[in-house]
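A selection of the complex's chains, in situ.
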């Protein structure tokens, strides 16, 4: 999709300086600008690049004064970074949503409820009694089981599996090969030393504006629901156990795992590769440093680190001493010797 | 699927108290009971909920004496928890197994052996010379390569990939997007500083009653077989390297990784996010705490923690001191001062 400098100036309420018919079809950093790309200059540190850039169009500040010749067409705006971000979102909106259609190779159950305004890609499946919202995008090779609800405007990427009974809110994005609603890891040890399955008959409920990363897994509840609140953002390769609850607007980085029945509050920030034991209660606005392991409940507004995790600042104090432990122990041993010789 | 109170009483050898025709179609916790749900009261702590629950039917103990009015229909049994668990398993059995059929869109090689009593879903593939057991369920979009054996009664969920030569036992469950039999990570450094591939020509062999979690990966052997014993339960997002062997009834929690050629004994309990180096021997009944890293062999009946891991109790003693290290080092420094001044 091509845009001219004058079309872009229109979108961002800017003014063209140069060739108003110059056309771009992609976005780039100013130092990586090539023919056909749109770039921007916001940080003064990058000003030297504007004289060399091959970007066809560059967004610059109203106050920019050139000190050397340049070849790029300028679009002047009050805030180039903001204008570029706005164009990014615009570009993303028009490129990420395919046109309404249901592929001939998709198989949609007659007993599913599917509105006119949806996209369903090739080899996608929608099971019986599932209800799909307006403007939903179901990409190719997706599996939607039975009794699944998908809210308006949600996007489900290729290879994602949404299992029976799952409920997905509006404006969610489920990335590729994510699995929502698989059986939890419920095993009751029996007297033969092996394990009997605890059937997992609940489901998974996602709020609105939830992002689920690629290859992330969210297990169905044993009974009731595994619940992911509104605005929660889950990165790639995360494991969410059965009956876990994650509060609104909590963000979790890649490869973190949360064991069964733990409840996490709202507005938490949880780093990557964190592990959280089962049946815990984590408060609101809790910060957990990457790679920490949580074995106890955590109060609101606490920041922790380590495994087992404790107060973030205390951990770092202890760790400084750990790094120097060889010297400390030498000191200890020489004190010991001194006293023994006295 | 609906059940009446009298049908349920029949299944659990109980007696109805209330409307014998009351119908339920789902299961719930007593505190979350809604119209149409079956619940149970086992823990006395939850007794107050029975007077408010909207569950249509509730399993209660023979000895339960109501102290207030309630609306739910009772089914009295000797052990409500056991009865509910039995119903859970029954419910699970009838809902998790679709009726025998092979989808029109599935592609099954003419050279595969497939009995009448199987389910094969849409867009599923079964390759040449593969042999599928009785009562096997192969869900939609599954990939079964060539020369694969699947034992009776095994369930393979949507998106799982079972690669050439794999052998899966009876009564196994392979969850969504799991990958069994991909090439292991075999690289021989060459004299240019880069790596030559070591071809991986072996396979993966799973025993009976093995569970493989969603997005878990089990690599094929270089030569011979990567072996997962009977009754082994693997949670989600686990990595099992080439030529690894896992003994019977060992349980491994999510996101754990086991490097190539390591042998793990039977009846072990391995926590989540554990890492185990290659070419190690881990004994029987070994317990490994979550997030531990194993760099040495471990003897039978040992419990370890930490990275590198050592005795569980010793780790915890050391860690208590680590938490207080700042105070200990202050003590050390003041002793040092004292002695220097003497």
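In this document, chain identifiers A and B correspond to the written order of the chains, with residue numbering beginning at 1 in each.
Simple rule for what comes next: a residue touches a chain if its C-beta (ideal position, glycine included) is under 8 Å from a C-beta of that chain, and two chains touch if they have at least 3 such contacts.
Fair warning: this is a prediction, and the values are worked out from it, not measured in the lab.
Taking the 2 visible copies as a start, how many copies are in the full assembly?
This structure file describes a complex of 3 copies of one sequence.
Here is the rule we use: only the chains that are shown with their structure count from here on.
CA centre of subunit A versus CA centre of subunit B: separation in Å?
Each chain's C-alpha centroid was found; their separation is 26 Å.
Across the complex, what residues on subunit A touch subunit B?
Those residues of subunit A that touch subunit B are 107, 123, 125, 141, 143, 159, 161, 163-164, 177, 179, 182-183, 185, 187, 193-195, 197-201, 215, 217, 219, 223-224, 237, 239, 241, 255, 257, 259, 273, 275, 277, 293, 307-308, 310, 314, 317-318, 321-322, 328, 331-332, 335, 338-339.
Going by the contact rule set out above, which residues of subunit B touch subunit A in the complex?
Going by the criterion above, the answer is residues 26-29, 32, 85, 88-89, 91-92, 95, 105, 122-123, 140-141, 157-159, 173, 175-177, 209, 213-215, 231, 233, 235-237, 248-249, 251, 253-255, 267, 272-273, 290-291, 319, 322-326, 328-329, 332, 335-336, 339.
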